[in-house]
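Removed from the display is one protein chain of the complex; every other protein chain stays in position.
Entry: subunit A
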Amino acid sequence: MKQELVIIGAGMASGRVIEHLLKEDPDAFEITLFNAEPRGNYNRIMLSPVLSGDKSYADIITHTDDWYEQNGITCRFGEHVVRIDRETGTVVGQRGALPYDKLLIATGSAPFIIPVEGKDLPGVITYRDLDDTNAMIEAAASGGKAVVIGGGLLGLEAAAGLKERGMDVTVLHLMGHLMERQLDESAGFLLRRDLEKRGIKVKCRASTAAILGETRVEGVLLEDNEGLEADLVVMAVGIRPETRLATDAGLDVARGITVDAELRTSDPDIHAVGECVEFDGQLFGLVAPLYDQARVVADSLLGRSAAFTPKELSTKLKVTGCDLFSAGDFADGAGREDIVFRDPSRGVYKRLVLEENRLVGAVFYGDTRDSNWFFGLIQSGEDISEMRDTLIFGPAYQGGAALDPMAAVAALPLDAEICGCNGVSKGDIVAAIEGGATDLGTVRSLTKASSSCGTCTGLVEQVLGVTLGDDFVIPAAASICGCTDLSHEDVRRMIKSRELKSMAAVWQELGWKTSCGCHVCRPALNFYLLADWPLEYRDDPQSRFINERKHANIQKDGTYSVVPRMWGGMTTPDELRAIADAAEKYNVPTVHVTGGQRIDLLGVRGEDLPAIWADLNAAGMVSGHAYAKGLRTVKTCVGKDHCRFGTQDSTGLGIALEKRLWGSWTPHKVKLAVSGCPRNCAEATCKDIGVVCVDSGYQIGVAGAAGMDVKETERLADVATEQEALDLITAFFQLYRENAKYLDRPYKWVAKVGLDWVKDQVFDADTRQGLIERFELSQSIYQKDPWAEEARKSGEKYQPLADFKLEAAE
């Protein structure tokens, strides 16, 4: 006597269960298969190729109508199951009830819909089944703009398919990089670059505020108020287990339907399989574990013992031309070691994460040929210490010896290309060396090798070393930090020449050895990127030292100091009153006048910062940036208005300079002064930039210092008018921003590049104009008062996340 088996849901898991049952014991069950979709089992993971046009629906059907008929399976497709009645052991469908001996719930999952206004407008769809796919194909037929919300696997596959079908596609992703659950930032960067190359626009950290439209979708509004036009919006932000029937039937449900290792629910006659189940706290969305579950369920239904054990999972993206692979756990941490391989020119990135000589995680981008072998190592947990040195090169290289790089360069033929940018061969470099060149600089000027992007610098040095022998010691240029062998100067040059516009781009393209930098390199990179790409780069507060992140100076006891700007050292009774009021209101213990003629309020509590800023803002004052690697103060004397020796309006020039330069970020702090006569009461001759006014005009000095080193300024120029002084100083300031190493003050930088070179740049009218224009462009973004912004929008981050002080004290 056959038992009645009812299956709810014709997905990939249940299809596999039926196959196992028929193969193991075709006479055990009379099977009825319900499916809400008006069709049977198909290969859901192949929907992306259907969307992109690489396959048709017919190609992805796994079980045809004939197959169901031949195997005696009763199909109730296009019929929703209304409820499960466990009392009577029946499943109630829209077209009638059916008794079961055994029930299998395989309802899969439902797409998550972000609860924003406009989510129900026509033209807003999810990406889950064939109907969704067909809706997208239909929408794409008339072209137009598509916005895909969600930069995970599904979202990106939808985006690529829609682009393939001719739509103008933008992907919005809430997190900082694409597929953040499967990829680290570097791989995410490469993926983004590949998608952008095919014309897909990607916006990360984009939070959807609303979907716009009257009768159908017209656009998407983001939290930052940016609006995007859209004829089609695809929501692919995630899925959640479809558990409603199980919950209504009183089965145990957590995030998914709770099952034991045999996939039995809390009712022994009811099993569940696939994306709708939760086992041991885990949910399952990929095919491999679903198929494992299907085999176990079949055995369990047939009364055989079997147990499901979750295994390590791997992910691949089905977008042609984007080769990526991710498996295991790739978070970094103590006790874990990374092996990272980057080949920027081929767009290849490989990262292995080791723990106790075992491979625990892997991320590959661009070259995934050996991914199965690595995945095998993760699953087996084999000890890899023997092959550690060559592990990253894959199975073909195990047992090989490491190459000495110098021997490799020596073995290169003379016609081998060393510098790809300028087409310079090894022979050209050797000829230059034989002609007398003994260092990198000379080789660079004679052959142009390594003078463009600079990535071949190491190779050129090795050619020098091989050719000159012991006469040449490869200079160990101080690298930024342990994360890279490159110097600050190399990194700056490559950020410009290779148009690297994000931190992840720098890490990847320049071969960073750590996954996300460190406290030494990140602040430097953050500055370089925002100085070079003010429009494109987005400042990263987490890569700034606390003073800049909190816009105040941290003191030894963890309190902060606050300094409002007093333009050119001028103030008014109203401002002084406001400062005094603020000092009293916030119990400021110390009020001090700084060396730069500003008033410092010392000892402000961190959580009071936004409030004291708001008060000072209300009195018309803005941040003095006393904490910043940026323009701090312009010190002045009183000039000709009051002083019997004053020759020019030094206070006015000081104010003009401060108003022009404030708010910009620089490699290090910058201090200016303007004195009204050669008596130099503002001490302008020991500042980063100092002006001494004289009868004939303005003497501009630069590269002075009065800190750890004391140094007199060097004369940049004597000019007749205030406008000329402003222009030259702005150009010098921008030249410093564009070229200096992070944490070099101008005097250190000028000593490296030479004052003559600086003069050549700022005296050339075109170059000067370009510098000024680029400075003004940057100021259009960065000249803003951080106090006002912070006080307005994010005061809460200055507060503790939680306060248990009161509760705990009770």
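As a convention for this text, contacts are C-beta pairs under 8 Å (C-beta built on N, C-alpha and C of every residue); 3 or more make two chains touch, one makes a residue touch a chain; residues count from 1.
By definition in this document, contacts and distances are computed from a predicted model.
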One chain of this complex is missing from the view, so tell me which of "Oxalate oxidoreductase subunit beta", "Thiolase family protein", "ABC transporter permease subunit" or "Assimilatory nitrite reductase [NAD(P)H], small subunit" is its UniProt name.
"Assimilatory nitrite reductase [NAD(P)H], small subunit"
Pick from A:Met1, A:Ala58 or A:Ala802: which residue touches the chain that isn't shown?
A:Ala802
Looking at the whole complex, which of A:Ser543, A:Gln597, A:Gln699 or A:Gln779 touches the chain that is not displayed?
A:Ser543
Touching the absent chain in the whole complex: find that residue among A:Ala97, A:Ala288 or A:Ala331.
A:Ala331
Of the residues listed, A:His173, A:Arg522 or A:Lys671, which one is in contact with the missing chain?
A:Arg522
Contact set of subunit A toward the excluded chain (per top definition):
176, 180, 184-185, 255, 330-335, 514-519, 522-523, 541-546, 549-550, 554, 556-558, 797, 800-805, 808-809
